[in-house]
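Quick one: structure below, then a few questions.
Only one protein chain is missing; all other protein chains are in place.
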Amino acid sequence: MLHTVNKSPFERNTLQSCLRLAQKGSAVLLIEDGVYGALSGTAHAGEIADRMDDFSFYVLGPDIAARGLGESPLIEGVQVVDYGGFVDLVAEHEVTNAWL
Amino acid sequence: MLHTVNKSPFERNTLQSCLRLAQKGSAVLLIEDGVYGALSGTAHAGEIADRMDDFSFYVLGPDIAARGLGESPLIEGVQVVDYGGFVDLVAEHEVTNAWL
Amino acid sequence: MSDEMGYQGEVVKRFMYVNRKAPYGTIYALENLETVLIAAAFDQDVSVVFVDDGVYQLKKGQDTKGIGMKNFSPTFRALDDYDVEKLYVEKESLEARGLTAEELVVPVEVVSTEELREIMAQQDVVLSC
Amino acid sequence: MSDEMGYQGEVVKRFMYVNRKAPYGTIYALENLETVLIAAAFDQDVSVVFVDDGVYQLKKGQDTKGIGMKNFSPTFRALDDYDVEKLYVEKESLEARGLTAEELVVPVEVVSTEELREIMAQQDVVLSC
Amino acid sequence: MKFGILVNEGPFTHQASDSAYRFAEAALAKGHEVWRVFFYHDGVNNSNKLAEPQSDDRNLVKLWSELGREHDLDLVVCVAAALRRGIKDELLAAGFRISGLGQLVEAGIQADRLVVFGD
Partner (left out) sequence: MKFGILVNEGPFTHQASDSAYRFAEAALAKGHEVWRVFFYHDGVNNSNKLAEPQSDDRNLVKLWSELGREHDLDLVVCVAAALRRGIKDELLAAGFRISGLGQLVEAGIQADRLVVFGD
């Protein structure tokens, strides 16, 4: 299953809920304000860094660039995709679950 | 100053930010989904219970009743007001700050 | 895919609706419930999940007269008439809010986080809100 | 009340705009900025505060071409032309996000939570979003 | 006392407009003046007269219009926010008018209290 998260982990509990309820082996794609969760060196970086063995993490590049984070270090192992890569991820997984 | 909080403390960081940035002696009124913060016996009850000496806490009764919490125990010291009481609180404080 | 044929020969899929938001503060709970009813009317295999603040949607004793909004919680009791019988509530979400299953407007199956993960993994379509 | 007379004999109030939301995910940051500019045009005593995810509004290097939205961060640099010079960023919010003042598009005053409480307590009108 | 009210969200989607309406009603009942209600962000959608909620639900557009008529309220819809969202004069319910953001600043200046309802 592919899970998308579009909320900042600083503002809402969405990322936490996704990571609690997603099965190991799932893919998690961070989009919109969710991309802040992919940054290393923040107070919430551990939420993803600690689960690197359980999930494949992706982040939407255009949303990273829009927010001025193009040069900011991401958590090691998070893969950057564009909208085409987003489409591929949806196609590769039988179900997509958007955590709103 | 009167502060209003309309978000659930389970979902967002709004109540925490309000309590961090409000001056001691301020009044805090919980409305809409913010009323969940006034319940005792929840995982977030401590956020308000621990600050009872610093702030005067109020909760909007109609929002409590709407959510089926009319019989639920509130944190000790939280005062229930109706919309008229909300108006009085605004009138009594020179400034109202809505934490959205 | 787990598609199977319904009694009219139509495709039946497993639809899961995940409710994570409290009622009344926003309209999502109400409008999501409308979607659940329609999916059931289309004879799909519908599950409804309540996690996080979504469990508050089911709290007994809602009285919305004071806020002028419509109390839609009785509609949850109509789900049974639509053969929507798979209602799951996450134990952890319930406990964090100091609630018990007895305080909810309809009978639900209280499941662990691990059980819910399993159920969610078996769906064809998941709609969270 | 702290009303005083402006240069045209009008009432001047202390308006504080508190930005707590990240840019682009929602429109609040952009539309709030429009309000700040208008308040300044009315010769009010305007302060702008950035806390929580609001500090992200000021991050340098925003490039919105890929999402098709307008990059409004340059407008923060125009605040100076409107004599909006009181820009406060909470130190705690900045540090939690691993950011420094050098990474922001405009010079700001980085203040402690305690200092911000004091500044907020002196306002006549506070608009948070 | 003179109150200014700011409504930042559309009807139905968030409770903000409901809360603002109940607050305005209660303030008027206590003899206060509601000096202006300003609709910003999605709040501009509160003025759309085509809104037709289910018959057993409240109609916030009508409620605001009627409260405005009874108490001669100044219901101002922000022009910039409205244009963006397709709220034009031809959609305005009775009692609403479209004007600039300056009207919000003016409410902040002239009213004794400004109370904000939003998301």
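A, B, C, D and E are the chain letters, set down in written order, and residue numbers restart from 1 in every chain.
Quick note on the criterion: contacts are C-beta pairs under 8 Å (C-beta built on N, C-alpha and C of every residue); 3 or more make two chains touch, one makes a residue touch a chain.
A quick note: this is a predicted structure, and the numbers were derived from the prediction, not measured.
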Sort by label and list the shown chains the missing chain touches. A, C, D, E
Sole residue of C:44, C:62 or C:93 that reaches the chain not shown, by the stated touch rule: C:44
Where the missing chain touches subunit A, by residue: 6, 31-33, 62, 82-84, 86-88, 90-91, 94-96, 98, 100
For subunit D, residues touching the missing partner are 24-27, 67-70
Residues on subunit E that touch the omitted chain in the whole complex? 10-13, 41-42, 45, 48-54, 57, 61, 80, 83-88, 91
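Simple rule for what comes next: only the chains that are shown with their structure count from here on.
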Between subunit C and subunit D, how many steps is the shortest route if every step has to go to a touching chain? 2
What's the chain with its C-alpha centre farthest out from subunit B? A
Does B-D or B-C have more contacting C-beta pairs? B-C
Starting from the Cα centroid of subunit C, hunt down the chain whose centroid lies farthest away. D
Using CA atom means as chain centres, which chain is nearest the centre of all the protein shown? B
Could you list the positions in subunit A whose residues touch two or more of the other chains? 10-11, 13
Touching two or more other chains - residue numbers and ranges from subunit C: 24-26, 52, 67, 69
